[in-house]
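Right, one structure below, let's go through it.
Heads up, one of the protein chains got dropped from this complex, but the rest are sitting where they should.
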Amino acid sequence: MNITPPDPGSASWKQKAYRIIFESDTRAGRAFDVLLLGAIMVSVLAVMLESVRPIDARYGPLLRAVEWFMTGLFIIEYLMRLLVVRRPLAYALSWLGIIDFLAIVPTLASLLSVGSRNLIVIRTLRLLRVFRIFKLGKFVGEGEFILTALKASRFKILVFLTAVLTLVVVIGTLMYVVEGGQNGFTSIPKSIYWAIVTLTTVGYGDISPVTVLGQTLASVLMILGYAIIAVPTGIVSAQMATPASPATPAFKQVICHVCQATEHKSEAQYCWRCGEKL
Amino acid sequence: MNITPPDPGSASWKQKAYRIIFESDTRAGRAFDVLLLGAIMVSVLAVMLESVRPIDARYGPLLRAVEWFMTGLFIIEYLMRLLVVRRPLAYALSWLGIIDFLAIVPTLASLLSVGSRNLIVIRTLRLLRVFRIFKLGKFVGEGEFILTALKASRFKILVFLTAVLTLVVVIGTLMYVVEGGQNGFTSIPKSIYWAIVTLTTVGYGDISPVTVLGQTLASVLMILGYAIIAVPTGIVSAQMATPASPATPAFKQVICHVCQATEHKSEAQYCWRCGEKL
Amino acid sequence: MNITPPDPGSASWKQKAYRIIFESDTRAGRAFDVLLLGAIMVSVLAVMLESVRPIDARYGPLLRAVEWFMTGLFIIEYLMRLLVVRRPLAYALSWLGIIDFLAIVPTLASLLSVGSRNLIVIRTLRLLRVFRIFKLGKFVGEGEFILTALKASRFKILVFLTAVLTLVVVIGTLMYVVEGGQNGFTSIPKSIYWAIVTLTTVGYGDISPVTVLGQTLASVLMILGYAIIAVPTGIVSAQMATPASPATPAFKQVICHVCQATEHKSEAQYCWRCGEKL
Partner (left out) sequence: MNITPPDPGSASWKQKAYRIIFESDTRAGRAFDVLLLGAIMVSVLAVMLESVRPIDARYGPLLRAVEWFMTGLFIIEYLMRLLVVRRPLAYALSWLGIIDFLAIVPTLASLLSVGSRNLIVIRTLRLLRVFRIFKLGKFVGEGEFILTALKASRFKILVFLTAVLTLVVVIGTLMYVVEGGQNGFTSIPKSIYWAIVTLTTVGYGDISPVTVLGQTLASVLMILGYAIIAVPTGIVSAQMATPASPATPAFKQVICHVCQATEHKSEAQYCWRCGEKL
């Protein structure tokens, strides 16, 4: 993370606050993280419940109060973060900084216009702040492990996805022709949508083939989808099973001229068997 | 397991009974386990069939008789277990002890009030007793192998599940906005439910997108769900493929007394850095 | 396979026929296998098409003729097999022998009574004969590889399936209570059926939860189903990644008393470094 701690010469309250807000190696820092997690959860839950009409009808004002209270907290927190880091702009423009900002923007925006519905999405984006918690001890390595494996597999997965998309477009079009634009296969994009639903084994059943040829083609697609899931799975499994450090040659290709011993550490200067200079 | 065998100085019938009830290395012990397995199956089956109206109408009294008979057996068994262990309270409060107790409580409770339906769930919980059987020879290691792998992967899986839940909340909300609260996407929680149904490739089809944008978004979610199943799979595969005992250290635990170099080959007699005799 | 070749002293035509029918290392043997494969396919196809009413109405007599012709071939083949093996009874009672016999029985049985529908299932069982083909060269090792991995994992998979079944019974019952016997959850067995449909990510949608609590519970089950698929996958992957020969200790625990060299092959009698007797 590119978050810079405050200047060592700065006020001591700043340094203390930085440790609490940004770090989690102190008791207060961990408590802050847990509280933040709770606040995020409660505020996202409030947004979600507000969309349920019967609940909104009864608890609407309460939910909006919770929303405003939480936003208030997030504003204070955001200002605190800006205050204690050494380079506030760098923080504000970092990924985490933008997410922190997005957590307060929609509620504020609703003051101006009468809250557009679309802002709800941005409101739930504050859930992304949960990932802040993963700086907590044990999770750092684990999250990185997954990301590293996915990163190392990204080209393989991209090739796989291209193959899947091509397959889905070709079979979708074929299906459009086979089912003759009937039975829900009313256009090629819709048929491709069906092919995706089928290949990924989701299978809503909102569109399903009716003709014999269509069902045969669908069967082929299903078995393909069932079998080729093995490809991304295999890629990631193989990647994760590979040790992180890609076996830098641990030994150098040198033979001791006295005792002929091999397998000297790559940085060795003396033979491990007879002590002779290599 | 924290089940304590009876005091070695206690009556010999107690020790015999303990071996039969708690252990499975004798013929009688194995027979007891098999009988117990049968009793559990029959009693759970009786509970299940009682809920099918036409069967209950015809065989209701029989099913209830079976239920009572089995509960009688379980009560006797439970008392026996309490009797033969050295510390009955420790057993009664252990996981297995609680499950054994739950197996008899609902039927007894139905004597007092006229059996609340909710007790049915507790009744089927007695199925958990089946796991007692896994102390039988071959299964111990296998069950432990799976649990160990899952335990070792628990933080990785937790990170993965957090990512999945965040994704599902954000896409669910997006879908609520995109489909405009129509076509079954009547609230955010319902849209999130749909997103889970889709991402996990279950795909009931009780709710499915109708708008073009919604179907596009759904396609993305499906392909994501199809691809990221590779992550937990990869985690557990990699974990299981890793040998339980990590490679024996190839280097010996010796520090050169001259240059403080470590990581000497286990068979080294001279320091690889300074050539000093180790 | 426990199929015994004919007595070496028997008629040479028998030995020839045996090589053609049972083996596939000759040109004629391979041709026979391919013909057999074709005959099986055609006859199963005929059975399948007979069940489609419009096709049966038009081509019924033709399909039945094909069926009879193929059965005739299978009868001749079966008699030939009985004739050329050394111990006909051992063959007739072997797995492959029973499958070969089942391939001819239903058509013959239909002569006596007017062909019960249930015999159709036995008719398609002749498809199992396809696995005969896998004795062909390359496939032997591959099929065995899969079977060996599954066999080695069978206890782990059994433990996994027991856990899955317990989960499905408990959650099914819970759902029966939660949805109050409504919305298709009319009995515990039906609710368990729904739980299986959901956990395995099949998701027909013929039964799906309607209450909020039910949908929440269903979400948990779906995510569980999505995540725990990693367990059998991991088991089999790890098993298959493990080399077949389980690393018998290749070296013996002996140190040469002259040069102290270790890592002697387990059957070595002389030191590989100095040539001294071990």
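Miscellaneous remarks
Chains here go by letter, A, B and C, matching the order in which they are written, and residues are numbered from 1 within each.
By our rule, a contact is a pair of C-beta atoms (placed from the backbone, for glycine too) under 8 Å apart; a residue touches a chain by one contact, two chains touch by 3 or more.
All of these numbers come straight from a predicted model, not from anything done at the bench.
When the omitted chain is restored, the residue from C:V52, C:A65 or C:L83 that touches it is C:V52. Among C:I21, C:V84 or C:A149, only C:A149 touches the chain that is left out of the view. Within the full complex, the residue among C:A31, C:L161 or C:L213 touching the omitted chain is C:L161. In the full complex, subunit A contacts the hidden chain through residues 155-156, 158-160, 162, 166, 169-170, 173-174, 176-177, 181, 186-189, 192, 198, 201-205, 208, 212, 215-216, 218-219, 222-223, 225-227, 229-231, 233-235, 237-238, 241-242, 262.
Taking the complete complex into account, residues 44, 47-49, 51-53, 117-118, 120-121, 123-125, 127-128, 130-131, 134, 138-139, 142-143, 145-146, 149-150, 157, 160-161, 164, 189-190, 192-193, 196-197, 199-206, 225, 229, 232-233, 235-237, 239-241, 263-265, 267-277 of subunit C touch the chain not shown.
Across the interface with the omitted chain, subunit B contributes residues 201-205, 233, 237, 241.
Just so it is clear, only the chains that are shown with their structure count from here on.
Seen as a C-alpha superposition, subunit A sits on subunit C after a turn of 180°, to the nearest 5. Centres computed as Cα averages put subunit A at a distance of 27 Å from subunit B. Separation between the centroids of subunit A and subunit C, computed from CA atoms only, is 40 Å. Those residues of subunit B in touch with two or more other chains are numbered 160, 189, 192, 201-205, 225, 229, 233, 235, 237, 241, 267.
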